[in-house]
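Quick one: this structure, given as C-alpha cells, is what I'll be asking you about.
A single protein chain has been omitted; all remaining protein chains appear in their positions.
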Amino acid sequence: MREDVIGRANVEDTPELEAYYKELEQFEAGALWTVANKIEPWQPKSQSVPVLWRYKDLREHVLRSVDLVTPEKAGRRVIYLNNPGRRDVSAAVGWLYSGLQVMNPGEVASAHAHSASALRFIMEGSGAYTIVDGHKMTLGARDFVLTPNGTWHEHGVEASGSPCIWQDGLDIPFVNAIEANFYAVHPKIQQDDSGLPIDDMTKTWGNPGLRPATGKWSKGYSPMFKYEWEPTYESLNKYAKATDGSPFDGILMNYVNPVTGGHVMQTIGASMQMLRPGEKTKSHRHTGSFIYQVAKGSGYSIIDGKRFNWQERDIFCVPSWAWHEHGNDSNTEDACLFTFNDLPVIEGLGFYREEAYGDNAGHQAVAA
Amino acid sequence: MREDVIGRANVEDTPELEAYYKELEQFEAGALWTVANKIEPWQPKSQSVPVLWRYKDLREHVLRSVDLVTPEKAGRRVIYLNNPGRRDVSAAVGWLYSGLQVMNPGEVASAHAHSASALRFIMEGSGAYTIVDGHKMTLGARDFVLTPNGTWHEHGVEASGSPCIWQDGLDIPFVNAIEANFYAVHPKIQQDDSGLPIDDMTKTWGNPGLRPATGKWSKGYSPMFKYEWEPTYESLNKYAKATDGSPFDGILMNYVNPVTGGHVMQTIGASMQMLRPGEKTKSHRHTGSFIYQVAKGSGYSIIDGKRFNWQERDIFCVPSWAWHEHGNDSNTEDACLFTFNDLPVIEGLGFYREEAYGDNAGHQAVAA
Amino acid sequence: MREDVIGRANVEDTPELEAYYKELEQFEAGALWTVANKIEPWQPKSQSVPVLWRYKDLREHVLRSVDLVTPEKAGRRVIYLNNPGRRDVSAAVGWLYSGLQVMNPGEVASAHAHSASALRFIMEGSGAYTIVDGHKMTLGARDFVLTPNGTWHEHGVEASGSPCIWQDGLDIPFVNAIEANFYAVHPKIQQDDSGLPIDDMTKTWGNPGLRPATGKWSKGYSPMFKYEWEPTYESLNKYAKATDGSPFDGILMNYVNPVTGGHVMQTIGASMQMLRPGEKTKSHRHTGSFIYQVAKGSGYSIIDGKRFNWQERDIFCVPSWAWHEHGNDSNTEDACLFTFNDLPVIEGLGFYREEAYGDNAGHQAVAA
Partner (left out) sequence: MREDVIGRANVEDTPELEAYYKELEQFEAGALWTVANKIEPWQPKSQSVPVLWRYKDLREHVLRSVDLVTPEKAGRRVIYLNNPGRRDVSAAVGWLYSGLQVMNPGEVASAHAHSASALRFIMEGSGAYTIVDGHKMTLGARDFVLTPNGTWHEHGVEASGSPCIWQDGLDIPFVNAIEANFYAVHPKIQQDDSGLPIDDMTKTWGNPGLRPATGKWSKGYSPMFKYEWEPTYESLNKYAKATDGSPFDGILMNYVNPVTGGHVMQTIGASMQMLRPGEKTKSHRHTGSFIYQVAKGSGYSIIDGKRFNWQERDIFCVPSWAWHEHGNDSNTEDACLFTFNDLPVIEGLGFYREEAYGDNAGHQAVAA
C-alpha cells in the first residue's frame, strides 16, 4: 500500500520496524503509516458489485418456498438478494437488504418491531395488507408502503385474495453495523383491532398541498404510510409537463414525508422515475447505494461499463460512486423505475457528492 | 381605568400628581400607572366587529366600477371590505385587507411588487390568469392563488374569457403597521414572457406525497402558487373518511407549503373546511383574525352571540378571541368555507391560544 | 392622494363617484382607488420620531414617584417613554414600550404573567433581583434579564440593598395590536420558593461552546434568563480582536438563545455594541424599530439628519427605515450601546431590508 506521493505513506519494511510493529500489537496499537493509504482512499471503491436479479429467475423459487417451509417455521418466506461483494452482511448493495416475500391467501405473519426501517413494493397478487401501529392498509401492485423504525407491523393476505409477492427493503445491515438493532415480537402475536378506518393515514396525509389542520406529527418518518401507484403515476405525468427532466434520470420524483417535505424515513429514501419513450440518459455517479425495481416497461442500465437489460419487475443495484445511465427501449411507452436508497444517511451526514461523466457525450463505453 | 385588584393600578388623581404628569410630558414621558390597566388588559378585546358582506349586495357595485373608472386611472377596480372598527387602516378584520376585484376580458393590470403578501380566491368568470415571477397560472372558480411578498405579479383576463370577479386578501395593514411596506411598479409595466409551461409550479409541487428530486426551494413561501378547487374538494372528501373531524370546524384542512408542510406564506395562512350535511359545530375562540368566503353551500355562523346566515360567495369575518360556531343548513349537501388568516404571525411569534365554549353544550345563546 | 404614475390610483372626485362611495359605505365597503396610494406607500414612513431621553432629566422624576405613589396603588412605579408619534399606544418607538422603574430596598412586586415579552436592563442600585418561573436571579448594573411571554415573574430589591432603577422593555403595544394580550396575577401574589440555586439558568446555559448534556429546552425563548455585564464586555473585547467590525455598527453582538443561536425571545431581540475609541460609523437604514441605552461612554447619533449627543444611561430610539450613524466622542475610551428591537418579528416574517447611505462618504448632513 505504499504510494510515492507527498502527504501519503511510503515506508519500507525493515527488521527494526517489523519488531516495532510487533511491540505495538501487544498494546492493541499499530503504526498508522502501515494502513494509512488503505483507510484513506482517494475516492470510494464500493465492495458491492452491480447485479441484475431477473424476476423470471426468482419468481419460481419464491413460489417454491411456499411448499418447502411453513410460515411458522420460517418466520417469513423470503428469498433475499445476496450481493457477491456483501455476502458477509447479507446485503443486496451497500448496507441495504432486500428480498422477495410470498404469502398465500389467509396467511398472517406475526407482528413484530425492530430498529431497522422497512418498506415493501408490491409485485403481484391481490388481497395483501399491512398493519402499522394499528393502521391497516390494503395493497395492490406497485403500491409502496412503509413500516418504519420502531413500529409494530404485520403483513397478511385476505382469504379472498391470491398469492402475493412483494419486494422488501430494509437497512438491517446498516443498523447491525452501527450496533443499534433491537427486535421484539408483539406480546399478543397480532395487533389488536384499532378500529381505525382502512387507509386512514394515506387519506389524511396523502393530499396535494393540503394538510389536516388539527393533525400533529413529529415522528422521524412519514405519517403517509402508503403511497399508491395510481396517484404516483399521475404525478409523474403532470410533472413531466412542467420540466425538461434531469439529464441523468429523466422525470425523477422522491416519495416524501408530507410534514417536512423530506425523505420518507430517517435512513431510507425512495423515489419513482419515468424514462420517457425513447429516453436515454447520460451517465453520472454519486455517493449512496441504490436498489431499483422496474415498475413499468423495459430497457437497460449501464453500470460501471456493464450493460444490464431489464424488464418489468426485474431488480438491480447501483453501488456507491458507480457510473450509471439508463435507457428506455420503447419509443412509444414510458418506463418507470422504483428506487430505494440510503440517501437520508448520505445527505443527512454531509456525504453526498456527484459527478457527471464527461467523455463520449456523457455515455459510457460498454464492455464487450 | 382604575382597578381595585392587587397588582393593578389604582391611583387617584390629585393636584400634585396632575402637576407631576404635566412635567413628565415635557420630557416625552408619562406615569405608567395612568395607562397600565388600559395597555395590559386581562384578555384581548378586538377593535374589529363581526361583519357579513353579502355577495348579492356587493356584486352589482363591483360590476358598476367597470363603468365608473378606467383601469388606468384606478390602478385596479376593487371594492374593499371596510370593517367599522378598522376604518383607520382600511382593514376587513384585524390587520387583514380584503376586496373584490373585477376585470373584463382583454384587460391586463400592470405588474408590480410589494412587501405585503397577497392571495386571490376566484368567484366567477372565465379566462382569468395571474403571472407570478414569470409563472403563468390559469384560474377558474374557487381556485386559490398566491402572490407572495416581494414577487412581481400581474393579473389579466384573456380576450376570449368573461368578466371575472375574485376576492383579494392581503396583509397590507399589518405591513404598514410594522413600517416595512415597499412598493414598486415593474420597470417594463408587464413581465416578459418567461417561456415556462403554464401552471408549471402546481404541476411540479402539487403532488400527493411526491416531490421533484432535483427541485430546490428555500424561499419563505410555497412554490405551489396555485391550489385548484377540484383536488382540494377531493382531499376534503378523502380526509372526511379518515377522521371524525374537529368539534369546532368539521373537516378542516390547511393549504400548505409542500416543501415545509407549513403555512403557504410567512404572514397569511389559508384553509378550506367542509361542514358535512347537517353539521353544527360547537363554539370556541382563539387568537388570530379570520376572513371567510363561502365556497359552497349555505348555512350560518354565530359570532359573539350574533347569528349570520350565509350563502355561496358571501364573505364574513371572525375577530380575534371572538366566540364562533358554524352550521350547515342542508341535510343533504355539504358546505365549504374558504378562510385566510394571520395565523403564521400569531403562531410563529408564540401567541396562539384557544378556548372551548363550556356552557350550553358548547353553543352560544343568540341575541334576539 | 392621487399620483400620476402608471399602476397608481389617479381618480378625480365626481358627483357620481361621490354618490357611489356613499352607497358603498352602507355595505361596510369602499373603493380601493380612494385609499390605494395611502395604504401602499413606496417605502415605509415611520409614525415614530427620533427622541433622546436624558437620564439626568428623568432620574429625579423617577425617584420622585417613590414619594408620590405607593407600590400597592401604582402596581409598579414606572415612568414610561412616550414617543410623540405614538402616544395613542404608549410606545417609545414603533410597537415597543419602555419605561424606567424604581424600587426601594425591601420592596417586592406582585408576581404576574402576560403574553407580552419583557426585559430589564439595570441602571443603578444594588440588591435587585428577578424571579422567573421559580428561577431567582441577582442583578447588578448593566445586567440584562429576560421575563418572557407567559412566564410568572416578580421583581424585588433585598432589604440590604439600595434604591434600584432599571429600564423595562416590552412589546405590549404590539401584542395589543395583534389582539393577543392576556394578563394574570399570580394566585398566591408571590411565587413559592422553588429551592433552585440562585442564577441556575445562567450557570447552566451561559457557557461558551458548552451545553448541559442532559438539558432539554424547547420553549420559544432563551433558557439563559440573565446575561451579565462582565462576560458580555469581555466578549466584545475578544470579538474586536477577530473582526474589522461593521461599518455601520462597530463591534456588534447579539444576545442569543444558546439552544438555537437565534434571538433571545420570539418578539424582542437585543444586542450590545462597542464603538471603539474615536470610531465614527457610516449611515444606513433598515426596517425594524430600535431602542438604545448608553451602557458606557459618551458620543452622538445622527438620526434622519438630526444630531443627538448622549451620555451614560441616556436612552434614544431609531424608528424603522430612519437613517442613523453613531460616533464615540472619546479617543481613548470605548463606548457601549445596549439595544433592544423588534427584529425577531421583522426578520422572522420576511420583512428585513437594509440600505447603505451612499452620499457624502456615508455620512448624513446634520440639520442646523
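Per-chain residue numbering starts at 1, and chain names A, B and C are given in the order in which the chains are listed.
What we mean here is this: a contact is a pair of C-beta atoms (placed from the backbone, for glycine too) under 8 Å apart; a residue touches a chain by one contact, two chains touch by 3 or more.
Given the structure is predicted, the values throughout are model-derived calculations rather than measurements.
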Where the missing chain makes contact, among the chains that are shown: A, C
Touching the left-out chain: which of A:43, A:160 or A:218? A:43
Given A:130, A:222, A:235 or A:287, the one touching the chain that is not displayed: A:287
Omitted-chain contact residue, chosen from A:130, A:149 or A:167: A:149
By the document's definition of touch, the residue of A:167, A:232, A:273 or A:320 touching the omitted chain is A:320
Residues of chain A touching the missing chain are 5-11, 16-17, 20, 23-25, 27-33, 35-36, 39-47, 51, 53-54, 57-58, 61, 64-65, 68-69, 72-84, 89-90, 94-95, 97, 99, 109-110, 112, 114-116, 149-150, 172-173, 175-185, 189, 220, 266-267, 287-289, 319-321, 342, 344-346, 348-351, 353
Interface with the unshown chain - residue positions in chain C: 197, 199-201, 203-214, 222, 224, 227, 231-232, 234-236, 238-239, 241-243, 246, 249, 252-256, 258-261, 271-273
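One rule holds for everything that comes next: only the chains that are shown with their structure count from here on.
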Chains touching both chain B and chain C, listed by label: none
If you average the CA coordinates per chain, which chain's centre is most distant from that of chain B? A
Starting from the mean Cα coordinates of chain B and chain C, work out the distance between those two points in Å. 30
Starting from the mean Cα coordinates of chain A and chain B, work out the distance between those two points in Å. 44
For chain A paired with chain C, centre-to-centre distance based on mean C-alpha positions, whole Å: 53
Please output the residue numbers of chain A that touch at least 2 other chains, ranges allowed. none
